[in-house]
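Shown here: the complex without one of its protein chains, the others still in place.
Now for chain A:
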Amino acid sequence: MLDFSKTKVWGIIILLAAGIFFAVPNAFPEKQVSAWPEWAPRAQMNLGLDLRGGSHLLLEANSDSLFETRLESLEDNVRVEMRRAEGGAIAIGDVSLRGDRLRFMVRDAARVDQAVDIARGLTQAVGVTGARDYNVTVEDDNRLLFTPTPEGKADAVNVAMLQAVEVIRRRIDELGTREPTIIREGDDRVVVQVPGLDDPQALKDLLGKTAKLEFKMVDVDADAQQIASGRAPPGSELLMNADIGQPMAVKRRVIISGDQLTNAQQSFDRGQAIVNFNFDATGARRFARVTQQNVGKPFAIILDDVIISAPTIRSPILGGSGQISGNFTVESANELAILLRSGRLPVELNVIEERTVGPDLGQDSIDAGVFSSILAVALVMLFMVATYGRFGIYSCIALALNMTLIVGVMSLLGATLTLPGLAGFVLTVGAAVDANVLINERIREELRKGRRVMDAVKTGYEQASTTIFDANVTNIIAAIIMFWLGSGPIKGFAVVLTIGIVTSLFTAVTVTRMFAYFWFSRREGRIKELLI
C-alpha cells in the first residue's frame, strides 16, 4: 500500500506542479500579471465584492412596463388594420391599455366577427409549440380584448431581458469601469456587479432609468382648468413638466422616439449644459417634416414620461440634429447623453437588492483577513509539528500545497472568493488537518500495539483512509446540495468547500503518503524508531 510506482510519483508531481503553476499569478499584483507573456498563467482568483469593495445590484423587470410599449405598438397595428379592413374601415373606439391587456370597442356590432379575425391575424406565433402571443376574446358583445398567453408573456420577458442585458452593458461601459459582471438570473432578473466603483450612486442612477425618449406635440388647445383638475382632452395625456413643475397636456401620438437617435453628446450652449443629438435617416426625415408643418408650435421632449423641455419650433429642423436644453448640470446632461447613446431599456428595471462596499472596507477586510489567516495557519502548523514530529512536517507541507492547489484551481475556473468562501476555506483546512491527525493518531495506535514502524505507517494509512473517505464524501454531498439549492453566499461557500475537499484528500492522504514512501525507500529497512 505504501508502494508508489514511478508513474504514480510523476503523476502526483505533475498535478502538484500544475496546481502551483496556476496559483502563481495570485502572488503578484494584477498590473504586473497582465503584462506576462501568452504562455504564462495569467488568470487570478476573483475576489468577491465583499472582500474588495464595489457594488452589487439585483434588478428585476417590471413586467407591467414591459407590456406598455408592446401594447402601444399593438394598438397602432390594430388601428391601421381596422382602417384597411375589407369592405371599408371598421370604426373602433374606447381603446384602453391596462396592465398587460388591450381593450377596444367595435362600433358596428355586425362587424365584430370580422374584427376578431383581423385581430387574431395580428397575433404572432411564439416558441416551438406554435402558441400565439395573445388571446383575442370578445366581451359584452362588441368589446375585443387582447390578453397575453403564458407563452407570449414568457417570450416578451425573454426578449426584453436579452436586450436589457445589452443595454446595461453599454451603459456601464460608458462609465469606464472595468470588468463588470452582468448576468441574467432566473427569468426576469439581472445581477450587475461592478468592483471598485468610486461612485455607486452614479451606477444606480444609470440603471434605474428606462431612458424612453419621445417627442410629442404639445396640445395647445387644452383647457387650463381641465388640466388643473387632472383630466386630459381626448387624444392627449397629462405629463409632468419638470421644467415648470406643473402637468402639461401633450398629444398621445409619438412623433419620433429615442430609438431613432444615432448619437448624443453633452455640450454647452451659451454657458448652459445641453445635450446634442443626431437622428438616423428615417428619424431625420420625419423630424424635418413635422417641424416644417408645425412652425411656431411647441413640442415636448419627454424622458421616461416626464417632460424635460417644451421648446417652440422656430424654424424647420432639416439636418437631423437637435439639442435638448433643460435644467441640466454638466453631470446630469452627461448622464442623459450616456442614456440616449446606449439606448432605452425595453423594460423598467427595479433595484431589489443593493450591496455596496466602499473600497476602504474592502482593503481593510483583505488585510485583516490575510494577516489572521496566515497567523491561523502558522499556529496550526506549529501545533502539528510539535505533536507529530516528522509526520507533522509532512502534514504541514501537504497543507501548504493544499492551499496553493485551491487557489490554483479557483484561478483556473475563474471562481470567486467571497467572505463565506473564506469560511469554506477554513473548513477545508480543518478537514485536511483532521485527515492528518486521523492518520497520525492511527499510526501512534498501531505502534503502541507493537507493530514495526513501516507496518504501523502502512496500517495507519489504510485504516484511517476509510474514515477520511466517509467524512469527506459526506461533506461533498452537503456541498453539492448547497451549491444546487443555495443562493449567492451559500454557493460561494459550497464551491470552495467542494474544490477544497478534493484537493485536501489528495494532499493530506496521497501526498503525505508519498513523502513517507520516499523516507522509507531512502533508508530501506533501517528505520527502527519513529517519533510520533
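The definition used in the following text is that a contact is a pair of C-beta atoms (placed from the backbone, for glycine too) under 8 Å apart; a residue touches a chain by one contact, two chains touch by 3 or more; residues count from 1.
Convention: contacts and distances are computed from a predicted model.
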Handout entry: Chain left out of the displayed complex - its UniProt protein name, from "3-oxoacyl-[acyl-carrier-protein] reductase", "Protein-export membrane protein SecF", "ABC transporter" or "Molybdate transport system ATP-binding protein"
Key = "Protein-export membrane protein SecF"
Handout entry: Candidates A:116, A:202 or A:380 - the one touching the absent chain
Key = A:380
Completion exercise
Touch assignment to the omitted chain, from A:429, A:456, A:499 or A:516, lands on A:429
Problem - Touch criterion as defined above, residue of A:118, A:308, A:438 or A:457 at the omitted chain - result: A:438
Exercise for the section: Write down which of A:135, A:257 or A:356 is the residue touching the left-out chain. Expected result: A:356
Practice task
With the missing chain put back, which residues of chain A would touch it? List them for me.
Solution key: 50, 58, 60, 200-201, 204, 208, 350-358, 360-361, 364-365, 367-369, 371-373, 375-377, 379-380, 383-384, 386-389, 419-420, 422-424, 426-427, 429-431, 433-434, 437-438, 441, 444-445, 448, 463, 466-467, 470-471, 473-475, 477-479, 481-482, 484-490, 492-494, 497, 531-532
